[in-house]
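Everything on this sheet refers to the single structure shown next.
The complex appears here minus one protein chain, its other protein chains still in place.
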Amino acid sequence: MGFATYVLRRIALLAVVLIGVGTLTFVLAYMVPGDPARLQAGTFATHEEVAQLRRELGLDKPLYVQYHLYLERLLRGDLGVSIATRRPVVQDIGDYFTATLELTTVSMIVAVVVGIPLGVMSALKKDKIADHVSRLFSLSGVSMPSFWLAMLLQLFLAANLGWFPLADRVDTNVIRYHPLIHITGLYVVDSIITGNWPVLTSTIEHMILPAMVLSYTSLAVITRMVRASMLEVLRQDYIRTATAYGLAQRVVIYKYALKNALIPAVTVAGLSYGYMLGGTFLVESIFSWPGLGRYAASSIINSDYPAILGVSLLVALAYLLVNFIVDILYALLDPRIKYR
Amino acid sequence: MENILDIEDLHVHFHTYEGTVHALGGVNLGLRRREMLGLVGETGCGKSVCALSVLRCIPEPGRIARGRISLDGENLLEKTEEEMRAVRGSKVSMIFQDPTSSLNPVLTVGEQLLDVITTHQPLSAKEARENAVEILRTVMLPDPEPALKKYPHQLSRGMRQRVMIAMALSCKPSVLIADEPTTALDVTVQAQILHLIKDLQAKTETSILLITHDVGVVAETCDRVAVMYAGKIVEIGDVISVLERPKHPYTVGLLDSIPKVQKEKPPLGLIKGTLPNLIDPPSGCRFHPRCAQVMDVCRAKEPELVEVGRGHCTACFLYSHRNSSVKNP
Partner (left out) sequence: MTEPRSFIHIHESELRELRYTFYLVRKSPLTLVGLILLVFSLFFAITAPYVAPYPTDIEFGVHLERRLEAPSLTHPFGTDDLGRDILSRVLYGFRISLTVGLVVVAIAATIGVFLGAMAGYAGGVVDEAIMRITDIFLSVPSLVLALAIAASLGPSLTNAMIAISLVWWPWYARLVRGQTLSLRELDFVEAARSIGVSTYKILLRHIIPNCIAPIIVQGSLDVGYAILTAASLGFLGVGAQPPAAEWGLMVSYGRLFFPSWWWVATFPGLAIFIGVLGFNLLGDGLRDILDPRLRR
């Protein structure tokens, strides 16, 4: 029953951390310069209106009561009201959430599918030219500012060569003539389900550049981890045993070595997802991708603090869930945890 | 052919930053059919390197520089990698010292055992599985069928070593090399495993090379014993002959330094000095800097194995004027 207790402990930890993050954003919200009631009511509201709003928001109550109210609101899914649009943040975010979800999922898939074989190859050809090239490639991935790469790709591949569209999620003309029925909010999934091929191709076209940029860093991190992990595993005694018993090279590498090497790689992939979420803040504006990142970037320009904090909280939630899944996967992959 | 395995003039070098380590400086060793040969020596004398050379599994930066290793007449050093893969695990098997680190932690015991079986034998899945259960039963692993689905960490160390032995014997090899098979085990389990190995040898007619630093183990289980020092065989012969009438000064010192349970306890013997640096091995006999009976010739020439008794040979100039050198010990 080791596995069940492991899962339960992880869930308990998740709950504690979520409350903690909520507390953190509460503290940050409290630190924001200016009067929240005034900011929300706007410059044209009268003193009475602002005072009224202040009472409603509970801003005249002691700190711990405000904290309690804040947590309560969070549990109900209320992320506050945007200063810019005067609408609940949750409402503004709506569509943006699935757009970012789609982009990051595709980017993560690319990072894993390309990163793992690259890491294995790099480990097997250690210190040869292919390894050096691959290492330089991954080092560039973690050193390059994503916003800069995005701009360059946009300049060369979209503006100059015209191979890819400049911006947006899908061609507005295509959508007008072939309206997409939203089931999940993920354009790729929905267009496949409804057989809407023009939208599918247009969406994929538009996703290529942003996904390339977004996946680069995670790809680099995964490649490096898999390489290091494989090298470590290949030095182990059990690999020596497998070779000493005449097992085929391919079996030794993929069955005996890789399975062990992937275990730490899975954890690293989960951590790099967090980095990718941060990356959307930098990359979405450049490609005008209608997601959380672009929303956050514009909220910053507008000093829309409830929006900034609301998005941060949401991103934290997504990140925590992904890592929770990774933790479970980790336990499934490593029999030493699954069977105590 | 008398010997199932013949190692002739084996030289193994390790090319490191500090220089070339002459790990094995010309090893001559013969393993007779159906015998249990013990190979003793201190840690670092080259016993494991010798074993790994037979399988050609020496880790980087090691290389076999010179020599011949014949298995049933065939020179293993001339085979291609593909051919060697067919030899490993099926004609020559090896069991390692630490059964915990030597088994893959993320694969079940069954998977690992079956991989070895199916790599070397064209059997159906059902036949292979039956084979696996049978061999596990032979090594006296309790509940062999459910054991197949277990992971190594779920078994005790003694059981893991039994699994390793099962893997080694599954394809009925002619030669089994056991590299310190009991060193990592508890004393009581040690006895069981040694007993098991001895038992299996009688049943399967496999020739076994037992590598150990524990002379007591050799005394109990082996037919013949070879003593190794600094990458060379210094003495080899019938186990009683070598242990009761050791000829080489190193062997004498080695046996003297083993504490014995006696009424009057003599002081423990000491061999002066330390193991030589094999990047720049001593000239002539590698033991000469530490030998109490060193002669001028010892510093100049390398001694060859000469017969000093029936089947008892030693590489020492103290004896060579009397006898002629031996090719196949």
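Here the chain labels run A and B in written order, and each chain numbers its own residues starting at 1.
Here, a contact is a pair of C-beta atoms (placed from the backbone, for glycine too) under 8 Å apart; a residue touches a chain by one contact, two chains touch by 3 or more.
Model, not experiment: these values are computed from the prediction.
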item	value
Residue of A:L118, A:M212 or A:L277 in touch with the missing chain, whole complex considered	A:L277
Identified contact with the non-displayed chain, of A:L8, A:L75, A:L155 or A:I192	A:L155
Identified contact with the non-displayed chain, of A:V113, A:L136 or A:L332	A:L136
Absent chain, residues of subunit A that touch it	13, 16-17, 20-21, 23-25, 28-29, 31-33, 132, 135-136, 139-140, 142-148, 151-152, 154-155, 159-160, 274-275, 277-279, 281-282, 286, 296-297, 300-301, 303, 305, 308-309, 311-312, 315-316, 319-320, 323
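The rule is short, and it goes like this: only the chains that are shown with their structure count from here on.
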item	value
Length of the line joining the C-alpha centres of subunit A and subunit B, rounded to whole Å	55
Touch list for subunit A against partner subunit B, complex	236-238, 240-248, 251, 255-256, 259-260, 263, 333-336, 339
Parts of subunit B lying in touch with subunit A, wherever the complex brings them together	55, 57, 59, 84-90, 93-94, 96, 98, 101-108, 115-116, 119-120, 151, 153-154, 164, 167
